[in-house]
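All protein chains but one are shown in place.
What follows is chain A.
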Amino acid sequence: MDYIGKSVIRQEAWDKVSGKAKYTADDSSPGILHAKLVVSPYAHARIKSIKTEKASHVFGVRAVLAGERFPLTGEEIRDRPPLATERVRYHGEAVALVVADTPHLAKKAADLIEIEYEPLPVVNNPTEALKKDAPLVHEQLGTYQKEERVYPVPGTNIANQTKIRKGNMEKGWAESEVTVEEYFSFSPSDHAAMETRCSMCEIRSNGDVVITSSSQAPFMIKRLIHEYFEVDIGKVIVETPFVGGGYGGKASIQLELLAYLACKAAGGRKVKLLNSREEDILTSPVHIGLDARVRLGSTEEGEIKAAELLFLFDGGAYSDKAADLSKAAAADCTGPYDIDNVWCNSLCMYTNHPYAAPFRGFSHSELLFAIERTMDSLAEKLGMDRLLLRYKNAIKPGDTTPTQVPLNKSNVGNLPACIRRLKEIIDWDEGVAKDIGNNKIRAKGVSCIWKTSTIESDAGSGVILTFNPDGSINLMSGIIEIGTGTKTVLAQILAERMKMEISQIHVQMEVNTQSTPEHWKTVASRGTFLAGRAVLEAAEDVIRQLKNIASCVLRAKASDLTVAFGKVFLRDDPSIGIDVKDIAYGYTFPNGNAIGGQIIGRGHYNLRHLTHMNKETGAGKPGPEWSVGAQAVEVEFDKRDLTYRIIRAVSVVDIGTVLNEMAAKGQVMGAMSMGLSFGSRETFKFDEFGRVMNSQLRTYRPIRYSEHPDYVVDFVVTPQVDAAYGARGAGEHGILGMPAALGNALSIAAGVKLNELPLTPELIWRVKKKEGFSDAFI
């Protein structure tokens, strides 16, 4: 058997091309009630009154929820009411909810709810939020319940702060002959998964709360419903069928809470709450924004001696996962470079914007935009080749990270090799820019990347294997199939280890928290690592059981047996053996005696040796390994109208052993596409009142078919010793350097520093004007 590295077709492929794959909202069994939200038209306002009278009289209305106080929620800080009561803090925040027989009736009634608001001054970006006289988004910040390692500052808009203090800054600056300083800014944007979020809830007569949700974290839903609403944890059952794209946005628990409350109000009947696209963009959590300042100091030879960083994340109105995002950014704040002296303050700021969920890359594409743009500035000032500067400072085994973790050959990938490979692919030596006539310039921008996954130090994953009478195996894992193909990869790992046909492995696609073993969350590119290890352990377990039964039947020691090709046989004489199918359900001797029974295997893997980051210095081990890579973007820029086309995008990433080549390339390419879309066109347009002006896919417009560049994806392989067959995470890395590489390419092409996102022609025009270029059209 040889399944590692093969482009095995995903297990659910035919279901997905024939319309049979079921997503949460596809359940339309009769009798389901439908909920509809009423959301705030203001970014910050006091709620003066809510009148629900008319709504409750609409035909078919079963419940109306408004003005009632529910327990505060939030993963790091409990600062968020599921439905706003006294005050709304962002445009689109849920204020009331109607449950009715049909979606139309629910909408009709929702439109009749009258809410009177008194507008309050808004905090419209994180820099404003930090000012002394800024309005406070949470006056009661000091009174909220919170996790131990979050550090809000009551009386300010700071929801969390993480400090990195490594080395000696004075020394670092003293050794620096050249310094650069740059400022960056971009607003929140959206995940825009094609499937809008949907949650359903039913409360059975025995009190079981059954939730079906398009979620990346069903086990977290179970835990939080229990914690917030005091339902016995065993009574919460969460099911997740296929998920139509997550990218981190479905790892936050939000809609599920409302579906639960709606269901309770409707006497436990099954209620469906499906976001419209506008609600999915406005009301549900979004992609975080950032204002940043970066200072780098280096010797004239380009050896970086000091880095000072200030990150002000736009966490929005509630801290939820944003507090964590700002911490993860601090942990990898320097980018993949070996810098001895580092000072970083990473703040999660409250603003009156939609609040943030994790987003593919968990704040890394954001921080890397700031770092990698500054690296280009430094290279320019030094008069040094941009890739050479990166190569010289590239992080390597033997170096330490900003949080002072020593790196070795296994826990960090091979960045210099990635840079060398990238250099060849993009014909770097031909120059970064070329005038191709007709007022057009071709320019190349590069970016290096790295990431570790700052995840809970006890995150784990379990796997159960059960046999069928024909010797085939059912594989149950709590991983959600959000599109990454991880469940297929798990089948490959199992087939490889058991040396059996992959067609004999049946992977359960849906997750049910009652019958599927727990997998922490399907995020952070950790799926293959955690669940892969669990699969191997479960495989060992069934192999041991098979050998035990076979040893009785074959009258041989279990240790003399081997399992492979659907058989258990004597190692030194394969002709003596028994088919797995004959013992998968135990074995019956000719005289009727039976031994064993259905073979059930289990495996589990927990992260180990992770530590919390120190409050004052940041020292600690936040994640198991650092993946690295180097990326480039080539643009064709029109000097007259400042428009451009993205011609080519290249990624060379070290994801360790590649388990499924086409699937891995697809992951990287898809992430690159998302990164280019974020870098070039995606942002919320806020008006002066903090309202989002573009909450539809025609005004919030992701990249489309004809705009895709040529993608080149190449791998450098440094196996991670710890992981199943040496595979590192792959789901996020493609996105990480795309905004930065695009920014670098366009800054070269346009001849001005572009430090904001998205990089629209209008932005380029504004910057050119500010820099005193006469009219760009001439």
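We take it that contacts are C-beta pairs under 8 Å (C-beta built on N, C-alpha and C of every residue); 3 or more make two chains touch, one makes a residue touch a chain; residues count from 1.
As a working rule, contacts and distances are computed from a predicted model.
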item: Choices "Sigma-B regulation protein RsbU (Phosphoserine phosphatase)", "SUF system NifU family Fe-S cluster assembly protein", "(2Fe-2S)-binding protein" or "mRNA 3-end processing factor" - which one is the UniProt name of the chain not shown; value: "(2Fe-2S)-binding protein"
item: Among A:Asn408, A:Gln598 or A:Gln696, residue touching the chain not depicted; value: A:Gln696
item: Contact residue for the chain not shown (choose from A:Lys16, A:Lys434, A:Lys685 or A:Lys769); value: A:Lys16
item: Touch criterion as defined above, residue of A:Gly60, A:Pro397 or A:Pro416 at the omitted chain; value: A:Gly60
item: Residue touching the undisplayed chain, where the options are A:Asn168, A:Ser276 or A:Asn548; value: A:Ser276
item: Missing-chain contacts mapped onto chain A; value: 7, 9-10, 12-23, 25-26, 28, 57-60, 104-105, 192-196, 242-247, 274, 276-277, 482-485, 662-663, 665-667, 669-670, 672-674, 696-698, 702-706, 708, 710-711
